[in-house]
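Of the protein chains in this complex, all but one are displayed in their positions.
Then we have chain A:
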Amino acid sequence: MTNDLIHATAAELAAKIHSGEVSSVEVTQAHLDRIAETDGKVHAFLHVDTEGALAQARRVDEAVKAGEQVSPLAGVPLALKDVMTTEGVPTTVGSKILEGWLPPYDATVTRKLKEAGVVILGKTNMDEFAMGSSTENSAYGPTHNPWDLDRIPGGSGGGSSASLAAFQAPLAIGTDTGGSIRQPGAVTGTVGVKPTYGGVSRYGLVAFSSSLDQAGPCARTVLDAALLHEVIAGYDHMDSTSINAPVPPVVAAAREGLSGDLSGLRIGVVTQFSGEGYQQGVARSFEAAVSQLKELGAEIADVSCPSFDYALPAYYLIAPSECSSNLARFDAMRYGLRVGDDGTRSTEEVMSLTREAGFGPEVKRRIMIGTYALSSGYYDAYYGSAQKVRTLITQDFAKAFENFDVLISPTTPTTAFKIGERANDPMAMYKADLCTIPANLAGTPAMSVPSGLSDEDGMPVGLQIMAPALQDHRMYRVAAAYEAARGAFGGPSL
């Protein structure tokens, strides 16, 4: 029974809970047990909120028993990335600087999940302040890839994706600044979606890079991701950059895609994302996916987006610049860590000592890069130029979407690497986000759907699907059709 519950999809669980076949408490408990059993090895969670989860599950069960209409995912458990504030529940963002902080408010995403009756199991591990591609930068130790515990689960949202792959949760929330949902999705064999920028409110998402950060759904199936997408998306007056437009019909698109017909759909293969640096197994998996999409009726051709070559350097100026300012507030004055306040030191000294002790090396590196890039005399050459590249990338996307409905590429150049392998080589680490960053810079939606396992190392590979802004449903349709054609590819044994 427990085994069935943890392997079921969110859609299946919701149906069972809402029909009274199984209670949300049972489903929740099964997942809490699974976490207790496996998280010593995986370390996907930073905080498990057993009481809060069971209380929410009981509320849903009572509502179901009372015959109340409940929302589509009511009673289904979810793992929440520790970057979203949760009232009264620790929110560390993977950093020592926020250790012990209990936020006095819920993020909009948190609030929407609670209102929809979703059961929040706990908060998942992440690279500190979402800076990283391996979750090794967490101040609380790395998360391990359930497919191979010696390998990274991707990052920054490694905890969320690993919890899905480890069957600790059927649903998770991630945030994607340069690929932090899609890359972990790819390397753990799960689905990860970065919606259109502004599609999901950022209120309560502890900022890394404001103009790039976007929360999105993570799941093991495309339909589950779509169901979660519709719960968290929508205009929010608390976020000025939130889009005041109807939520794209992603659930309908996912269901439509399951019919398996993509005839007439034009798919562009981004030529910039292939060749040198791309693992053979990843390339072969991608080619197989292209063939399957053709069989489903799609028309596929190459498309060149030359500015994408400059996406990585532009990203590594814009994101650190914004982070240098966003992270200035962590100064020991109001919340979080406070170091050296022994009555003899000045405010500046306490601020400085706290930041020195509270931030990890990667966060410090980016604060320094960003501070430099924004300084007077360098702004135009760095931040200014990067913004121009951003415009060019947006134009490349627009041009490509004149001829194609969606674009595709591998999600990452390689499968999951070994823990520690790239820890001392930031450039190698940054390259994990090569294919995912353009969509962040352009604000367009993109997702990763598993394309099976690499024939070299048996590790999962991801197929990235990109769509124009507010056309999120297009990629769900393609992903669902592809997912059905691809078939099952097994799961990790823990």
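FYI, a residue touches a chain if its C-beta (ideal position, glycine included) is under 8 Å from a C-beta of that chain, and two chains touch if they have at least 3 such contacts; residues count from 1.
Keep this in mind: contacts and distances are computed from a predicted model.
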* Structure fact -> Complex minus one chain; that chain's UniProt name from "ABC transporter permease subunit", "histidine kinase", "DNA-binding response regulator" or "Aspartyl/glutamyl-tRNA(Asn/Gln) amidotransferase subunit B" is "Aspartyl/glutamyl-tRNA(Asn/Gln) amidotransferase subunit B"
* To do: Among A:S134, A:S211 or A:S451, choose the residue that contacts the chain missing from this document, as touch is defined above.
  => A:S211
* Structure fact -> Among A:T9, A:T50, A:T241 or A:T394, contact with the omitted chain is made only by A:T241
* Touching the left-out chain: which of A:A233, A:L293 or A:M351? -> A:M351
* Asked: Among A:F308, A:F359, A:Y383 or A:Y430, which residue is in touch with the absent chain?
  -> A:Y383
* **In chain A, positions touching the absent partner** => 84-85, 91, 93, 98, 101, 103-105, 107, 202-207, 209-211, 237-241, 321-322, 324-325, 328-331, 333-335, 347-348, 351, 371, 374-376, 379, 383
